[in-house]
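Only a single protein chain was left out; the remaining protein chains are all shown in position.
Note that the chains are named A and B in the order they appear, and that numbering of residues resets to 1 at the start of each chain.
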Amino acid sequence: MVTITIDGIEYEAREGQTVLDVAKENNIPIPSLCHHEALKPWGACRMCVVELNGKIMASCTLPVAKDQNIKTKSELVKTVRKVVLNLLLARCPHSKTIQQLARLYGITKTTLKADEGRDNCILCNVCTRVCAQLGSSAIATVKRGSEKEIGTPFGEKPPDCIGCLSCARNCPTETIKFEETDAGRIIWNKSFEMAECSICKAKTVLTKEQVVFFAKKSGLPEEYFAKCDECARKETAETFAQLVINPGAHIMKAWGFTFGKLEAKAITASPVLPQKFERS
Amino acid sequence: MRFSNTKDLGTRIESAKAARQKVKRRLLVCAGTGCIANGSLEIADALQKELDARGVKLNVELSLKKTGCHGFCEHGPLVTFHPEEIFYQRVNAKDAAEIVEKTVLKGEVIDRLLYTDPTTKQKVTKYFDIPFYAKQQRVVLANCGQIDPAAIDDYFAVGGYSALKKVLEEKNPEGVISAVEEAGLRGRGGGGFTTGKKWRICRGQTSDKKYLICNGDEGDPGAFMDRSIMEGDPHAVLEGMMIGAYAIGANEGVIYVRHEYPLAVKHLEKAIADARACGILGENILGSNFSFDVSISRGGGAFVCGEETALLNSVMGETGEPRPRPPYPAVEGLWGKPTIINNVETLANVPTIINKGAKWFNGLGFKNSHGTKVFSLVGKVRNTGLVEVPMGATLRDIIFGIGGGILNDRPFKAVQTGGPSGGCIPASALDLPIDYETLTENGSMMGSGGMIVMDDRTCMVDVAKYFIKFLMGESCGKCVPCREGLRQMSYILENITEGKGKPEDIERIRELSVGILNGSLCALGQTAVNPVLSTLKYFENEYHAHIKDHKCPGGVCKPLITYGITDKCTGCTVCARACPVNCISGEKKKLHLIDQKKCTKCGACFSSCRFDAIEVK
Partner (left out) sequence: MDHANTIKDIIAKYPVQRGVIIQILQDVHGRYNYLPKEALDEVAKQLSLPVAKVYSIATFYKAFSLKERGKIIIKVCKGTACHIRGAELICNELENILGVKAGGTTPDMKYTVEEVNCVGTCAMAPVIVIDDKYHGSMKPEKVRKLVTK
């Protein structure tokens, strides 16, 4: 444990934490846009800047250290955040997320040249990082500098996209558009069909590509993933019941031993299960 | 010839030195990129042919060699003849016969090929009598232009690899680091961090693997010292790397070279292969426990890769985006292992420090900046080229002493140092000593040593716009302040240079600068506003002239200028013929006139006029 000071108050922090982690734990408001709990710190949006020994640092990538004295409300911090918001508002004047954040800093309109007709992407790279983390890497940054954008290879339908929608659902400015119906979805101009349940043939919540992808990654059969909610629930309940009635059975089965079949009746009739679940 | 121990290497160095002493006459043709561009390879061939035609054999007493860059590229192709040190410039292949006939065979000097001092208008015969060279102190560049970079024996002959020998025989890694620390060597590529300290941090890391990277991604436009060193003295870079690797405990090295430098890559590849064949690189170097090998990584063309963490990403096959520090590369670098990244010139200094001693090196220089620094003196200066001087020399020494003053006797306006991260320094600072701290205090920085001289016909707003546009294109685009801030800054400057600026733009620039300078992720963004802030600091009146008076005092910004012909016009018709849109009319020997409606302000008339009769308003 180390002790750090944030805005004059001492906090206990664990080694390996970032200043932003500590601030969040202690409800100290630090705005951030490119930070995502499930991803490695990125340090690109510069909204989460704080002051340390007169220097501006991004708190999301700043590891805690003994006797650190952090300021989150200094004039310099405010100035930098305001410039960042002014810049982002110029880039995407119609983004609700940016507008709201800017208002907190007293900015309602950018003083810079606003880009009309551009989408609301702020290049926080959450989408590309989520995509890479899940193992697809179907989208990535294209070009560099002020021309940089998020895109698919050659601007075409991304061959590696599995239609999981993680990019769109994690986008802080809701810029990535997608369409969804019961039968399928469209994202990045690519159409996906939903996989059929391997048991009841109803549409599942996964695309066919997702099923193939998960099966390949995990080494489990595709049927394992191609299941509708109802069948999946049923199957989980059955497995659980088996465990309760005959705890060693699935291990034995995995080891290649076979025992006498259990009565289906005994499984469904077991009164113990639901009560136990309700209690928790 | 594979040396199994340091003694064998020592013997070879001595014999190579002795052989070089025996050579009575040496005809050296510069084969740096600049001279090659002007046909130096053809000259070397022609000289060989002429020697053959006269039955003159090259032997121990007479040699003809292609060397690396002399740094005086503007006067190339260069041919020098030793031991007389006769210096021929702007040589043509047609001159080969005369050079062989008169100079090689009879020792006569060909007046026509000599250099004329622009100040005294006198012809100068000898290399070191030329003010450009006479006032320099060449340490890092000592071998450039003197040896054949493709021949390892030539490097041995000037004592090459004796520092490595000394290190392996006499010093432990700690001793090497102490020497480099004591010498006070600081990084020559940018920030000026103490090299010995950096090495010590890396040495202190426990790891199964460590790397040493030589940063040859000379991205600063206007600087070419690293290119010259890699092309002209590649073994010195390798030797520096080996000593550094020995000190920090690295066994693998990478030289990251810009893809725009094909000749540097070629010479480094040859040097690596030759050093491997000699047992100087590879497993158990010279029979010691020290193993080290080097590979070359060609950069993909991105200025930001000069930044350490972006460079690491590039070497690892990623886009060149920097990452936040800490962790510093010395702790967590290439493939997550402790890594030292040193610039070419820094590493090329290391063998000299070992050979001549830390005290000697420390004695050179000024305050906390020791040794020499190579500057690339370019722009509107008479003698352009690579200049090496001890730290602490003044800008005036360099620009007026070595550089011979401003081109066409125009007034000096500013000198830009430190590349896109640096700033413009005005005439009032000409007498300040050049060291890391003084340059920073004056709104610029040492950077890699670019020194771009500007005269009164340079527009400072245009210069600021140039650098901002450069950086906007080179920004990796990862963080908001740099990516968006430079784009907005560029809009504002573009407007000002087009006469559409508003008075409040100055304030807007200052506001943006605070955000970009403090908020950017890496040094590219953090220093990107220097060119704007320094021009604003010293030349704010030029900004106002553009905004309020719609005038460009430097006569550069097209929308704000007009070309006219004064009564100095002799009616020679050269401008009319140079004009690409045929908008200049006038009879022979009579005053000419520019049709302002048709004029595209291309400046062709201005550059073609020999009577100074074209004016820009």
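Everything that follows uses one rule, which is that a contact is a pair of C-beta atoms (placed from the backbone, for glycine too) under 8 Å apart; a residue touches a chain by one contact, two chains touch by 3 or more.
None of the values given here were measured: they were computed from a predicted structure.
Here is the thing to keep in mind: the chain we left out touches A, B in the whole complex.
Touching the chain that is not shown, out of B:108, B:174, B:283 or B:318: B:318 (per the contact rule at the top). Checked against the hidden chain, the listed residues A:39, A:114 or A:142 yield one contact partner: A:142. In the complete assembly, the contact with the undisplayed chain comes from B:301, out of B:301, B:503 or B:559. Residues 33-34, 36-38, 71-74, 76, 218-224, 227, 258-262, 297-303, 314-320, 376, 378-380, 384-386, 416, 419, 450, 452, 454, 458, 463, 466-467, 470, 473-474, 476, 578, 580, 600, 602-604, 607-608 of chain B touch the missing chain (whole complex, contact as defined above). Chain A meets the missing chain through residues 136-144, 152-154, 158-160.
In this section, only the chains that are shown with their structure count from here on.
Contacts from chain A toward chain B in the complex involve residues 41, 43-47, 49, 55-56, 58, 61-63, 76, 79-80, 82-84, 86-88, 90-91, 111-113, 122-123, 125, 141, 143-148. Contact residues of chain B toward chain A in the complex are 302, 319, 323-324, 326, 472-481, 483-488, 491, 508, 511-512, 514-516, 518-521.
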